[in-house]
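Of the protein chains in this complex, all but one are displayed in their positions.
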Amino acid sequence: MTRIIPILIYLVLAPIIGGLLDGIDRKISARMQGRIGPPLLQPFYDVKKLLHKQKISVNKSQSFLILCFCITQIFTGCLFYAGSDILFCFFILSTGATFLVFASAITSSPYSTMGASRELFQMMVYEPAVLLACVGLYLATGTFNVNEMIQKHVSAVLFLPGFFVAYVFILTIKMRKSPFDFSTSHHPHQELVKGVTTEMGATNLAIYSITEWYENVFLLGVVGIFIVNENPLSYLFAVIVILAVCFLETLIDNTCARVKWNTMLKSTWLVTLLAAGVNLMVLMLGR
Amino acid sequence: MANVKKSPWLLHYDGSSCNGCDIEVLACLTPVYDVERFGIVNTGDPMQADILLITGGINYQNQSIVKQIYDQMPRPKVVVAVGVCACTGGVFKECYNILGGADTIIPVDIYVPGCAARPQAIIDGVIKAVELFQQRSDEHDALEKSKKKK
Partner (left out) sequence: MVPFLICFPLFVALLMYVIKVNKIRNIIAYISAAVVMVAVLIMSVLWVMDGCNAILLYYETEIVDKVILSVELLLMVIVVYLCFKYKKYIISLLTIIPTLLIAYVEIWGPKRDMINHIRIDYLSILMCIIIGIIGGLIIIYAVGYMHGYHHHHIEIEDRRNYFFMLLFIFLGAMFGFVLSSSLLWIDLFWETTSICSFLLIGYTRTDEAIQNSFRALWMNLLGGTALALGIVYQIYEMNNDSLQYLVGMGSWGFSSAVIPVALIAFAALTKSAQMPFSKWLLGAMVAPTPSSALLHSATMVKAGIYILFRLAPAMTNTVTGNMISFIGGFTFFVASLIAIAQSDGKKVLAFSTISNLGLMVACAGVGESETLWAGIFLMIFHAVSKSLLFQDIGATENAMHSRDIEDMHGLLYRLPRLGAFMFIGIAGMFLAPFGMLISKWSALKACVDDNNIVMVLLIVFGSATTMFYWTKWMAKLISATNEPKIKDITKKNELISLSIHAILMILLCISFPILSKVYVVPLLKEMYGSYVTVLSMSMLYTLVIIICFIFAIPSITFGYTRKLHENKKLAYMSGINEGDNSSFTDAFGEAKKLQMSNWYFKDFIGQRKLMIPSEIFATVLLIVMLSIILGGALL
């Protein structure tokens, strides 16, 4: 039972929180650009409208794969909030992401296919940092199990500053923020039209947006894991850190220009190696 | 009947215009006019668009393109012709290569006059288009419902 309640809470609250964060992001972005910006609830209006449009698709299997992507990502979040193995969560997450790649590639449309290979490339770029974050959490807490991780005396981040930096760095890729938003972007200005989402219209795009909300809540939850310990106050602190990370992402998004793939690969792997790798070395040699 | 007014996404197509109207359309996105406060997004993808903004007249080369992009948009959809050229062909009307306004190819709902059309006029047109979009969305919903009943 104790595992079902967080899952239910996640299922209900994640899209709300994810959507709100999206709305806040758009609002803050607009303010940074000297505009008033859309209403806070704009992401929900968008999804509502998309659901009311005519159902369209380019390829028969497209909607099927997008739905697979959606359910797999939600499933990952459920596993995570139910407190299971974090490494496993990320493995399932990457399976889900491959469904997205398939959904885009199956259309054989040029923009979408290129978006798909870029998405795949992004996956390759962020995967090491993600796996290393799991390894770091394991080294700091002695378990891969999320439930046990959050019941330690001290926050894991104290041992894992490098891993945290690397994880936040790749969060920029994962959350599709500039400068690393090159498979698709939230802004409509991209050389690839809309990248992976080019051929998604109406319902499919709505499902994609909702999935993204779920996914973001999961990814930010992992940020929380770095902070949370047995002290209830740490939850509050975790929320503050998560919001700070979100703000940081928005800020980066608005101040950086999109980079090319090789810059992305080199910078991300360098940061991963320097921050997480050095941290790993310190932790392991210290054991 | 869902309220879809709050999220009209635009697709901007530049026909054979002199770029005057296009600059004015883009001006609507700047901090001065900021159409995003109405939830308007200038998307580049017909699959995701609700309102098609056309500037400039239709010529022999782009007629099929406009037709295809219009077809790719999911229903309900609204077309706005921005500027005189898109409305009627404007000063280029008698050119050898010009067919005329946007309505020679696709059904246009809202005509925004001007050469170039002012941002205020464009926003005005878009707001009108949004009303129409809501109306069509309601019709679309009703149609879907009756289909389901059958």
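Letters A and B mark the chains as written, and numbering starts fresh at 1 in each.
We take it that a residue touches a chain if its C-beta (ideal position, glycine included) is under 8 Å from a C-beta of that chain, and two chains touch if they have at least 3 such contacts.
Small disclaimer: the values here were computed from a predicted structure and weren't measured.
Novice: Decide which residue listed in A:Ser29, A:Gln42, A:Thr72 or A:Asn216 touches the omitted chain of the complex.
Specialist: Among A:Ser29, A:Gln42, A:Thr72 or A:Asn216, only A:Thr72 touches the chain that is not shown.
Novice: With the full complex in mind, choose from A:Ser29, A:Gln42, A:Thr107 or A:Ser155 the residue touching the hidden chain.
Specialist: A:Thr107
Novice: Just to verify: which one of A:Tyr138, A:Phe169 or A:Phe218 makes contact with the chain not shown?
Specialist: A:Tyr138
Novice: Name every residue on chain A in touch with the hidden partner chain.
Specialist: So the residues of chain A touching the unseen chain are 54-59, 61, 63-64, 67-68, 71-72, 75, 79, 84-85, 87-88, 91-92, 94-95, 98, 101-102, 105-114, 116-117, 120-121, 123-125, 127-128, 131-132, 135, 138-139, 144, 193, 198-199, 201, 262, 269, 273, 277, 280-281, 284-285, 287.
Novice: For review purposes, identify every residue of chain B that touches the missing chain, sorted by number.
Specialist: Interface residues of chain B facing the absent chain: 45-47, 62, 64-66, 68-69, 71-72, 74.
In the analysis below, only the chains that are shown with their structure count from here on.
Novice: Residues of chain B touching chain A in their complex?
Specialist: Residues 2-4, 6-7, 9, 31, 34, 36-39, 41-45, 47-48, 50, 74-76, 137, 140-141 of chain B touch chain A in their complex.
Novice: Within the complex, which stretch of chain A touches chain B?
Specialist: Going by the criterion above, the answer is residues 26, 30, 33-39, 42, 45-46, 48-50, 52-56, 188-190, 193-194, 197-202, 205.
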